[in-house]
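The structure under discussion is supplied below as structure tokens; questions concerning it will follow.
A protein chain is absent from this complex, but the other protein chains hold their places.
A, B and C label the chains in the order they appear, each numbered from 1.
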Amino acid sequence: MSNKLMTLKEAVSKYVKSGDTLFVGGAQHATPQAALHEIVRQKIDHLGVVAVLAQPTLLIGEGLVDKMITGYAAQDYTASYPLGKAKAMNRFPVYEEYSHFGISLALFAGYMGIPFIPTKGHLGSDMPKYNKNIKSIDCPFTGGKVAAIKAVVPDVAVIHVQRADAEGNAQKWGSIGVDVEGINASRKVIVTAETIVSSDVIRRDPNRTIIPGFRVSAVVEQPWGAFPSRLAGFYNADRGGFMRVAIAGGNEQTYEDYLRDFVYGVKDWNEYIEKVKSIKGADYFDKARLKNPVKSEPIITGS
Amino acid sequence: MSNKLMTLKEAVSKYVKSGDTLFVGGAQHATPQAALHEIVRQKIDHLGVVAVLAQPTLLIGEGLVDKMITGYAAQDYTASYPLGKAKAMNRFPVYEEYSHFGISLALFAGYMGIPFIPTKGHLGSDMPKYNKNIKSIDCPFTGGKVAAIKAVVPDVAVIHVQRADAEGNAQKWGSIGVDVEGINASRKVIVTAETIVSSDVIRRDPNRTIIPGFRVSAVVEQPWGAFPSRLAGFYNADRGGFMRVAIAGGNEQTYEDYLRDFVYGVKDWNEYIEKVKSIKGADYFDKARLKNPVKSEPIITGS
Amino acid sequence: MTQKEKETRYSAGEQMIVSAARQIVKDDIVYVGVGVPMVATLLAKYTHAPDCVTITENGIVRVTKFPMDESTDVQTLADQLPGMFYVNCLAQAGYINTGFLGAGQIDRYGNINTTAAGDFYKPEHRWNGSGGGNDVISFCHRTIVTIRQSRRRFLEKVDFITSPGYLDGRPGQREEIGLPPNTGPSIVISNLGVYAFDNGEMLLKSIHSDLGVTMEQVKAEISWDIKIAPDLTDTEPPTEEELHLLREVVDPQKIFARRAESPGLQQQS
Partner (left out) sequence: MTQKEKETRYSAGEQMIVSAARQIVKDDIVYVGVGVPMVATLLAKYTHAPDCVTITENGIVRVTKFPMDESTDVQTLADQLPGMFYVNCLAQAGYINTGFLGAGQIDRYGNINTTAAGDFYKPEHRWNGSGGGNDVISFCHRTIVTIRQSRRRFLEKVDFITSPGYLDGRPGQREEIGLPPNTGPSIVISNLGVYAFDNGEMLLKSIHSDLGVTMEQVKAEISWDIKIAPDLTDTEPPTEEELHLLREVVDPQKIFARRAESPGLQQQS
């Protein structure tokens, strides 16, 4: 069996390259914040970013993103400090826009390994006028019109999950957005996991595995790896809010202070956590832990 | 909340109609045997059957099937008593043939609600010559060739799962073949469940739900509902073999005896089970229970 | 009661939410966006439609009631968590009958813009784009639109069609271009009135008269000559029960009632 455990620093420097198309997992749940911070820290630039309901504001603000491939994203640079910063340094990304379903479909076509996928949506919209990856074609069976969405195959995906084994078999629960489509569409996959478990845990519930180990390039054990996002079963979103505000863009002061202190000012996510604790109190993270955890009814397998 | 619990007799007579296209769940695991027996008992005919690695031999032998839509099926009527019987009474089905992936794709297109789905398979094969639902088309983006598989939308699906709630939220584990694609493609869905659980059990693990309650027409509590197939976590396949042999076709004697005694000779699956016990011993089913059950590591959710 | 007293009894935002909630029928399967649609659906669950199913665009299916601040996640548990792709397949295959969406601009034929005001490449204003909007209006049998009304938002023709209504109003056009039959916007609820569609064109059905809104005001905030329904009525005001549930149970911080009538679109976290 092949052990793919490494540090996040190693994983990012080995598998995320300038010019890559990057899929960012998480959609209003479990954004891979530790991985995103590491990409900023390593200043990996000219990225295309595929993200759905996860706004990679730090990446954009630092001028690292050439293109955003998405269904929904803030683009008003007068209303966001990091967007304005990107604009000012002439690093504001081009946006390739779909609907939510459209970007899910593009990733799904990538995951399936086909060049395009049909849909009944996007028709009649002006999106196809500005996005050449959406076309109207004739159905070869019904003769009617149908839209075709071109496949998106990201070079690399970053995702945070609750548990994975050292070989990369990853299990995630809670709302999953387009995580399954996104990572399965991507050529390389970096999994950060809240906990590394034995393969036995995986194999007692293999229906929950969202990608098999052999499709995963790197596995990183990274507690609090999605914070200040919520991670189902582990922690709620940053209740103090300071991290959320900073990451979302805040104003010049909060954004630049945060970058200096918590991105460039630490060597990794573990140091980040310690630094937050030292400033905000040792119990800062503890306050985010679940108050009312609920356990699932185990399933039974065996012979 | 709407309670959809009913008997299998009711569910089949209400939702399976002569002339329907029927999706049969289970692929080398958890075939919905109780439901199939009930359909035979009610002699619902002129069916199109979509099945993958689940051979509906009883349905064919009883002359109920006009068309088989599948990727792999015994068709040598000289080697199978029920196939020969169907042939003799001029009720041998027409076979619409795909590869395994092909039929999965046809169902997936149905599940997606699109008229066709592209694939790189089936090209160069002779299958498209005889199956008009497979064509070669041009990709609107790359200009290259790609196959198009027409969607299959079954009128009704029968599936056996480990647990469901009374509203129809269904959870299944173990190997799942094309169950998810098949039931989600179907207009009506009959779920037979080994156990009916409270909605609370479902909601403590909603990632495991393979179809939401509102998409399900009927829920039937049916212990041993997949036997003599295996059901992960509940029982192994018929170790005695007599049921398996009969259902697979056996010879004239075993097949006709079985039909007389265990299909037409009982009013439902519960009576069937009692009858098997009375003939084969009270512990016949117990012998199939798991010897080495294994429990999954529960997941945690909550706030 | 004076106009002022009426205004203190409830706001236009509350009227919008209540009117939207009333559109939901008992067993509806509802595709809800974040914000006002979610609040309206939740209010319907607490009142006349307890069994309606809510489906969020990020992929949550549930019949349970849930606190608004957990609306996009599952701290209150769901029946199914299949993800964004799956729920949109449900919609595309025709299994979600009711959709909800907000709008930046809407036009005479119900086309909706949530992308860019003005020129696409040099926009006067950029909204966040489609999100689930295009999906909802393309697939659901009927779609309820909530929007703050103004001349700059109610246009003869939107600057950009993010989510198609009845296009240029010619019958059968949606089906011709490949959209599923029997879909499209059905009701538009603004801070001034309620609109239906007559042969693909917006039609004023009721005015929020109880809030002091007049026909002149309604017309002043529409940039084409709006058709008036022959049976034009006054919008039925919120009941005490609806207001109580909305304020105390569904949206105690009144975040969404305020947001309903604000010029911005709801934000997603």
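Everything below uses one rule, namely that a contact is a pair of C-beta atoms (placed from the backbone, for glycine too) under 8 Å apart; a residue touches a chain by one contact, two chains touch by 3 or more.
Model, not experiment: these values are computed from the prediction.
In the full complex, the chain left out of view touches A, B. When the whole complex is considered, the residue among B:5, B:266 or B:294 that touches the unshown chain is B:294. Annotation: of B:32, B:56, B:93 or B:121, B:121 touches the absent chain (contact as defined above). The chain not displayed touches chain A at residues 1-2, 110-114, 167, 169, 184, 199, 202-204, 206-207, 209, 211-215, 301-303.
Along chain B, the points of touch with the absent chain fall at residues 27-29, 52-53, 70-76, 95, 97-102, 104-105, 108, 119-127, 130, 136, 144-147, 173-181, 230, 232, 236, 294.
Simple rule for what comes next: only the chains that are shown with their structure count from here on.
More inter-chain C-beta contacts link the pair A-C than the other of A-C and B-C.
With centres defined by CA atoms alone, the chain at the far end from chain C is B.
Separating the CA-averaged centres of chain A and chain B is a span of 37 Å. Chain A and chain C have CA centres that are 29 Å apart.
Rounded to whole angstrom, the centroid-to-centroid distance between chain B and chain C, based on C-alpha atoms, equals 41 Å.
Shown for chain B are the residues in touch with two or more other chains, namely 112-114, 204, 207, 301-303. Touching of two or more other chains is recorded for residues 74-75, 77, 81-82, 91-92, 139, 180 of chain C.
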